[in-house]
Structure formats: C-alpha cells, structure tokens
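Okay, handing you the structure first.
The complex appears here minus one protein chain, its other protein chains still in place.
Presenting chain A:
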Amino acid sequence: MRRSPAIAVVAALLVTATACGNGQNEAPSGDSSTAQHPRSSASASPVIRTVTVPGLGRVLANNEGFVLYMFPPDKQAKVTCTGPCAGTWPPALVPAGANPRAAGGVRTALLGTVAQPGSDARVITYNRWPLYTYVADLKPRTALGQALDLNGGYWYVLRSSGEIVRTAASPAGR
C-alpha cells in the first residue's frame, strides 16, 4: 500500500510519543512498538524549506511540504511538548550527530537542534525554537494548527526570517 506523507508523519511520531514523557512512561528499548514504523527513525539529513499557505504567506515547512510550528512555552530553550502532546504535535526529528539542511530562502545560520527528551534523536530548531508538525495537517501547505490554543499555549508558524506569524490562516489554509 502506498504510504501518504501524512501517514508516515503520524507513524513516525509513535516512537517519539512512546519515548518521551517521564521515565516511568518510557518504552523499554527493543519494545516491538518501535519496530513496525519504517519512518520512525529521523531522516538522516532533513531539509527545511518554505511553502505558501493561503492567508499566511511563505512559512517554514519540512521537505514534504508540511508546515512547521513553534510553541512559545518552549522559550527557545527546550522541547516541552512530550507524551500525548507529541502525538498531536510530532517534533521534526534528526538523528543524533546529523544536521538539517536549508533550502528555498531558509537561513542555515538559524537552523539547529535541541535534545528530544527520552530519545537519542534531536529536534530541529529555527532561531532556537523547536519545530513541530500538526498531526491533523493531512495535506502539505495547510496550517490547521495555526494560532490554535492547545496543550498549554498557542501554536504558530514561522517565516524564514525567524519572525513568528500570529495571524490566523484563511479558511483555504485550514
């Protein structure tokens, strides 16, 4: 069966959601729940680029065109969305030791990574904000999560300049 990007994104988060949270909730290593997801390992060299979303303009996206969000409670310091939150907002992961690459106006100097709690993988950052996708964005170039108040704060997309976009997406972008 052909796997759509959205399905792959959702599949990838299973490991993340299982692995994060406090120590009590970590899946034991070798847990077979991690074995059935081909996309569960982070892409070796993920590309961050931009896409145009109706009502929002050009915003950061992953290589498949899925919009990336920042979460103010992370305070440009750490990943605070773990456990069930990471099911809703799967972090953009990169394997330890690897680096994300920039394309289409994205500034390499603003790209970085931060620790993913309970995992060896790292979460990609932009201007030090950890980046996440929204599980309900089933199609590229949509931003159903834009300016949504959920899991303890509002979620926003970013421009390649690093600017946080706080306006709501138009219905066409949702």
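Throughout what follows, a contact is a pair of C-beta atoms (placed from the backbone, for glycine too) under 8 Å apart; a residue touches a chain by one contact, two chains touch by 3 or more; residues count from 1.
We adopt the following convention: contacts and distances are computed from a predicted model.
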Ask   = Looking at UniProt, which of "Hemerythrin-like domain-containing protein", "Branched-chain amino acid ABC transporter permease", "1,2-phenylacetyl-CoA epoxidase subunit A" or "(2Fe-2S)-binding protein" names the chain we cannot see?
value = "Hemerythrin-like domain-containing protein"
Ask   = Of the residues A:A98, A:L138 or A:I164, which one touches the chain left out of the display?
value = A:L138
Inquiry  = Looking at the full complex, which residue from A:G87, A:G112, A:P140 or A:G162 touches the chain that isn't shown here?
reply    = A:G87
Query = Thinking of the whole complex, not just what is shown, which of A:V47, A:L150 or A:I164 touches the missing chain?
reply = A:L150
Task = By the contact definition given up top, give the residues of chain A that touch the hidden chain.
result = 1, 6-7, 10-11, 13-14, 17-18, 21-22, 24-25, 27, 31-33, 36-37, 83-88, 134-136, 138, 144-145, 148-152, 174
